[in-house]
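Only one structure is covered here, and it is reproduced in the block below.
Here the complex is missing a single protein chain, while all its other protein chains stay put.
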Amino acid sequence: MKRIAVLTSGGDAPGMNAAIRAIVRTGLDKGWEMFGVHNGYAGLISGEIMPLGARDVGGIIQKGGTMLGSARCREFETEEGRRKALTQMEQQGIGGLIVIGGNGSQTGAYELSRMGFPVVGVASTIDNDLYGSDITIGVQTAMDVALEAIDRLKVTASSHHRAFLLEVMGRKCGYLALMAGIAGGAEAIMIPEQKTDPEVVAADLRAAYDNGKAHAIIVVAEGAQNNADGMAQYFQIHRERLGFELRVTKLGHVQRGGSPGSFDRILGTQLGAAATESLEKGNKGVLMGMIKGEITATPLDVVVENKKDLDLRLLELAKVLAK
Amino acid sequence: MKRIAVLTSGGDAPGMNAAIRAIVRTGLDKGWEMFGVHNGYAGLISGEIMPLGARDVGGIIQKGGTMLGSARCREFETEEGRRKALTQMEQQGIGGLIVIGGNGSQTGAYELSRMGFPVVGVASTIDNDLYGSDITIGVQTAMDVALEAIDRLKVTASSHHRAFLLEVMGRKCGYLALMAGIAGGAEAIMIPEQKTDPEVVAADLRAAYDNGKAHAIIVVAEGAQNNADGMAQYFQIHRERLGFELRVTKLGHVQRGGSPGSFDRILGTQLGAAATESLEKGNKGVLMGMIKGEITATPLDVVVENKKDLDLRLLELAKVLAK
Amino acid sequence: MKRIAVLTSGGDAPGMNAAIRAIVRTGLDKGWEMFGVHNGYAGLISGEIMPLGARDVGGIIQKGGTMLGSARCREFETEEGRRKALTQMEQQGIGGLIVIGGNGSQTGAYELSRMGFPVVGVASTIDNDLYGSDITIGVQTAMDVALEAIDRLKVTASSHHRAFLLEVMGRKCGYLALMAGIAGGAEAIMIPEQKTDPEVVAADLRAAYDNGKAHAIIVVAEGAQNNADGMAQYFQIHRERLGFELRVTKLGHVQRGGSPGSFDRILGTQLGAAATESLEKGNKGVLMGMIKGEITATPLDVVVENKKDLDLRLLELAKVLAK
Partner (left out) sequence: MKRIAVLTSGGDAPGMNAAIRAIVRTGLDKGWEMFGVHNGYAGLISGEIMPLGARDVGGIIQKGGTMLGSARCREFETEEGRRKALTQMEQQGIGGLIVIGGNGSQTGAYELSRMGFPVVGVASTIDNDLYGSDITIGVQTAMDVALEAIDRLKVTASSHHRAFLLEVMGRKCGYLALMAGIAGGAEAIMIPEQKTDPEVVAADLRAAYDNGKAHAIIVVAEGAQNNADGMAQYFQIHRERLGFELRVTKLGHVQRGGSPGSFDRILGTQLGAAATESLEKGNKGVLMGMIKGEITATPLDVVVENKKDLDLRLLELAKVLAK
């Protein structure tokens, strides 16, 4: 009988639990014994590996975060750390590992795979910066949380003729800011992938104001060249350029903690089920992701060596729509 | 200068307003004059056609329903009715029409197109039964509303060891029920595309109960062979087969009225923008939809003559996951 | 050292967990040992009594339902059943009991109290039909869930000029229907406390329609003389009297399962803390409730013998506001 373990690593994302549940239950259905590793690679090194039955993953599909916990782990970046992890798995008879996470996590998965261990990755990060999946588990829910904040800001902005600046997550990737900005009908969107001159933003908002708009929303990615604090300071000084009074909101980790929406639960479920399927077929060293609407396996070396591009045409569309 | 009109027809769907907004604003950006038709084809026949400026579609992206109103219209099914509609558009100098809606609406669009009028369709129905778009505007939000109900039923079900039967929309299509059921972790899913013997459902639930499950959720599509009322009656009689007490919830039109989530707003925005783009390029008589993650134009005759299939492998997966 | 047990009984209500948490943690703070009884009075009879530490009630305040489970129990209505319960508590050294629940539950608490056992009740039922508390734990959240459904129905109703009939919970009490109806701006509200002639409702809606209203919402209490099915049938026959097409939604237990809002969490917390305080002071045989904005102890015999009245002036106000 096969023994397969699953871990979640890096930042948590809504839908990770759906993936864990699907992995455990489809694994059990194949006659395997399933295990969960606590606290990511750190727990793999220290041997926090527990058996998981069908009931253990009951009642988790609707929960944000990850029931297995997560942690960043320096030690696993060293070969010595990874050897310890392999030894732990060997001692418990674990014959395969599924790693749910984003860029850093899949780099770790790739390293384990290179050392000959059967690993399959599942694409999950709210930043959507992982090559090998057009959209990763957690993105849609994080976007909906940011969107809810935009909707609420617009309500109060309309009542007072104000401008609001909302900083959203995404690390070096502007996807979340761009899409939330489009969905929220933001008047300006600032992302790391494109330089934006504060003067231009100010002129655009001024134009919106003069055009009769009752409010203005600026969505700024945390990784943008001019972040929220910088922009707030700029507009503090150049208030007259704006037409509106400006206020700042930083959602921070609130974006991570939403209950996963249907999209992320289904994506998590499908990628999780595909991961055990892939292991069963002997197709290892790959990342399960969704490309062009289909579940796809991309070799981990390809995942690690490539960078996902952001479609900047959407930014152009956003500008047309903000008029 | 071109004059283009937009209408929404059939059942309303969350995200229709995002499409209207995108159509109007991208149209204006092309230098066109834009018009809105009230109450669908009925308004087209009676000439309820009003100019729409950029500000008229402000503050609607976050709203469910359709700002243009909708109605079913028998008269438009006759050639005489359609001639009246053409005359109305001619009198107002309208040179192109964008129709946002589902099956019936796109059949109307096709008929107009056959009569030589430039029409482009935008795929929108919460039933997801329209050929030419893997997912249509409104489906994801309707699914999230149904999912929220499932999550709440599970909470109270756990406290009382009960079974709940939730009837969801979808007309003759089981997509909404199937996906909401998977996302909600339902113990049983009943859809029109597959016969389900109540005895088998009862046995499955009994097994779940004996397996230690604290609750059971059955999701039934309104179009399933055994609908909610039928199943409730069956279990009333055969209570002992179930292990749980059974209660029924019928969400009804609550599923239509949610504020559109980010997915539907972005899909609505993209399909709306693609529709004006298509008209500009002279690519008419087509439906704008999303196929394999890409915005695609499918000829309306192909749309009308084909039926979208439901992927029944997901139903098999749902059964494995419910264990 | 004192040993105190807590149980939840009858229908679950959002906020029960907040009360359990407050009872356990304030009890522990007084130096007591705390216990939880599973599945209400049934568990008290069968001895499902477990110790509860501070961590055991962590992470529950945001959850609907009750972590202790609940059940209706016929046996406890007999003196023999109650004697068994007393014996179980005696054997475990339990010296006091806190009962969280509504009418039936507090009747049970009263009976135990009459037999000499120290009992304190905590007022909790979504029906708001319990004497001794102007508002009980769970009502506000259940109302918010019903309200959310009304808001969504209004969205789709506006798009289609339709009428919707929403049946809400409350057993023989119209409070939930009345308040949700006022908060939702319903055009008609039907409650058990007042006979309503379907003809009058039809005339009111017809007037609303003629007045230019784009939609009509009728909120019907499940205990009203003419319930949802009856009204739907009536309007099926007399469609022309309405002006609108009519659709029906039955939320059912969805109303119970919401995550408790701030009101119910704070009320649950305050009543729970007051219950241990009351036991400490030797003030037993009472129900902790909120009367005129203050936490109050009402003797259980007074609670059991009285019926809470519904303020029908609000129904008059609702009619003025619906115009």
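When the chains are written out, they are named A, B and C in that same order, and each has its own residue count from 1.
We adopt the following convention: a contact is a pair of C-beta atoms (placed from the backbone, for glycine too) under 8 Å apart; a residue touches a chain by one contact, two chains touch by 3 or more.
Since the model is a prediction, treat every value here as computed from it, not as a measurement.
J.: Considering the entire complex, write down the shown chains that touch the omitted one.
T.: Those shown chains that the absent chain touches are A, C.
J.: Could you tell me which of A:Gln91, A:Thr156 or A:Asn211 touches the chain that is not displayed?
T.: Result: among the candidates, A:Thr156 touches the missing chain.
J.: One chain isn't shown here. Among C:His38, C:Lys154 or C:Arg171, which residue touches it?
T.: C:Lys154
J.: Considering the whole complex, which of C:Ala54, C:Ala203 or C:Val302 touches the chain not shown?
T.: The one listed residue touching the chain not shown is C:Ala54.
J.: What does the interface between subunit A and the hidden chain look like in terms of residue numbers?
T.: Counting over the whole complex, subunit A touches the hidden chain at residues 8, 11-12, 63-66, 69-71, 145, 149, 151-162, 164, 247-258.
J.: So which bits of subunit C touch the chain we can't see?
T.: Where subunit C meets the chain not shown: residues 18, 21-22, 25-26, 28-29, 54-55, 58-59, 61-62, 134, 140, 143-144, 147, 151, 154, 158, 179-180, 182-185, 211-214, 259, 261-263, 265-266, 269-270, 273, 290-294, 317, 320-321, 323.
Definition applied: only the chains that are shown with their structure count from here on.
J.: Centre to centre, using CA atoms, which chain is the farthest one from subunit C?
T.: Relative to subunit C, the chain with the farthest C-alpha centre is A.
J.: Compute the distance, rounded to whole Å, between the mean C-alpha positions of subunit A and subunit C.
T.: Those two chain centres are 39 Å apart.
J.: For subunit A, jot down the residues that touch at least 2 other chains.
T.: Nothing qualifies.
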